[in-house]
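Only one protein chain is missing from this complex, and each of the others stays in its spot.
Right after this comes chain A.
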Amino acid sequence: MISTVAQQLWCVAALLATTVLAIATSRSRRSTAVVYGATFAISGIALAAALHALIAHTNATELMLPVGLPWLGSHFRLDALAAFFLAVVNLGGAAASLYGLGYGSHETTPHRVLPFFPAFLAGMNLVVLADDAFTYLLCWEFMSLASWALVMAHHREADNARAGYVYLVMASFGTLALLLAFGLLSGAGGSYSFAAMRGIRHTPSEAALVLALMLLGAGSKAGLVPLHVWLPLAHPAAPSHVSALMSGVMTKVAVYGFIRVVFDLLGPPSWSAGVVVLILGGVTAVMGILYALMEKDLKRLLAYSTIENIGVIFASLGLALAFQANGYGLAAALAFTAALFHVLNHSFFKSLLFFGAGAVLTSTGEGDMEKLGGLIHRMPLTSFVFLVGCVAISALPPFNGFVSEWLMFQAVLQSPDLPQWMLKIMVPAVGALLALAAALAAACFVKAFGITFLGRARSPAAEAAGEVDRYCLAAMFGLAALCFLAGILPGLVIDALSPVAMAVIGHRMPVQASDAWLSIVPIEESRSSYNGLLVFIFITAAASLAVYFIHRFASRAIRRGPAWGCGFADPAPAAQYSGVSFVQPIRRVFGTLIFQAREHVDMPPPGDLRPARLRIDMHDPVWEQLYSPVTETVWFFADRLNQLQFLTIRRYLSLVFATLVTLLLALAIWS
């Protein structure tokens, strides 16, 4: 019997072997089926092994491979936290592979996608398994580069090249921050293994610095505002199943890195760390969903919605930090479990929605929602699962999104117990922000589903759409079923997550499996409980009854109405309610302040025959306030330093000499 960590490493080795196979055979026609079939099987095995390790409460296992730095080797470790995230990664990987079996046949350049897909999966697995800083950073970079190659798969499109560039810059920046964070964590001894880092006590200022660096490093990969800029560019640029992996899974690997360092390696947290993470999470959630609302492109909307969900997860983690700093173990476990539950849920429904967007993209060739519409008639199955995903991500019962957000708000409601006034005030304030984000998310997905699938087709492409193939549908239905199951059986998920909370927080939520009727009770029955199954039965019964009464008692006679229907006089599909018009009220309320949205009406004078036009100007505050000044400064100094390229040999020698003497002088003065 090989150890659990060895099982996972064998799976990674198999994925890397698949990469080699894909390179060798990527030009052949059968290669797509072989590669995705292999990754599906391997991810499935790895998922089963990870779930077994998580549920069977096996002890943490370690392994050292003699690769990497000669005096260090590569350490790997599988504990409950890693097992949970491995399950998320491999579930996403298996679903994306299944989807890829169908979706990959539409790929015009499979040799640009196939070799990197298994490598990307292997990279994500390795990051979660790594147990020393060197291995972690190496695998992190490997994951980033593999995903970058996938973003650049269709590199001839101008937007993709820019997306790849921005992604590369942000990924390098994030890795730099992680490198510095690990440098601080390893302390004066300079030992790289995580086991040694756990033993080191840090001063408060060091811990604060590590937290800031982790927020920069892991936050830039996860998409915390204002480091999110690459995400809505890069995620949609990749093929859809890769977008699903990047949004649904890779951001979770970043969350894993944050949890591993801040909860596990850094030692006991301070409550101020909780405040910082909480506020960042709240702001990220609201900003992300506002961006998503303003977006017209379906995949970019989904990418922005990922930012919102990351904000929700980070806010829960901030709550967990705040509770743990004050010794409220149960509440901390509740908030932490809510975060993990949301990680799981988001990987389900975001993958599902990206698959749906990919299905729409393959069958219409159109990603712009303003050119879609009416797809529910031509793609009924896709519409159904997309609707399930939309309901789940909008946190409506009986699906899974509701459970995790409900758990999080239960944790928010524990905040009056906290001793610090700052937390007493900030936690409800952030709770209000999260509630706002949840409401806006519902509006956003009403728009996404309504404009794309309802109404009438706005373009010939949308009119000619057809249903996608079996593999794509199987992947989507599988994920939709998981969304539903996790929604009506949340107790099982919470119990499965309890070893993780136990290992990281030191406490766990009460056992849920023993509660009657599959209810979940986060604290105690007198305070709150939720039963997804009963809600589902009630919704089904109420809806069936309503349908029955309508059919039974409503009149079947054909009625004819007046030709004038609410000003909807023009029968052209373009005159329908559009996405832009749908969000106009929200844009006027929030966008005027945040995006400086201004509407300009160009009304021709009487007698002029040109059409009237409505122009909307919006400004991205993050790009204009933060990134443009930075890039301008960099350009300024780059221009100045450019002259250094054209010096004489003697000048170069003098520069070297002067630097050497200056350093020696500094050493002489300060040593």
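In this text, a residue touches a chain if its C-beta (ideal position, glycine included) is under 8 Å from a C-beta of that chain, and two chains touch if they have at least 3 such contacts; residues count from 1.
Please note the rule applied: contacts and distances are computed from a predicted model.
Asker: Leaving aside the chains on screen, match the unshown one to its UniProt name from "Hydrogenase-4 component E", "Sarcosine oxidase gamma subunit", "Polar amino acid transport system permease protein" or "Carbohydrate ABC transporter substrate-binding protein, CUT1 family".
Answerer: "Hydrogenase-4 component E"
Asker: Tell me which of A:Y548, A:W635 or A:F657 is the one touching the absent chain.
Answerer: Selected residue, touching the omitted chain: A:F657.
Asker: Among A:A158, A:A516, A:A572 or A:I649, which residue is in touch with the absent chain?
Answerer: Missing-chain contact among the listed residues: A:I649.
Asker: List every residue of chain A that touches the chain not included in the displayed model.
Answerer: 646, 648-650, 653-654, 656-657, 660-661, 664-665, 667-668, 671
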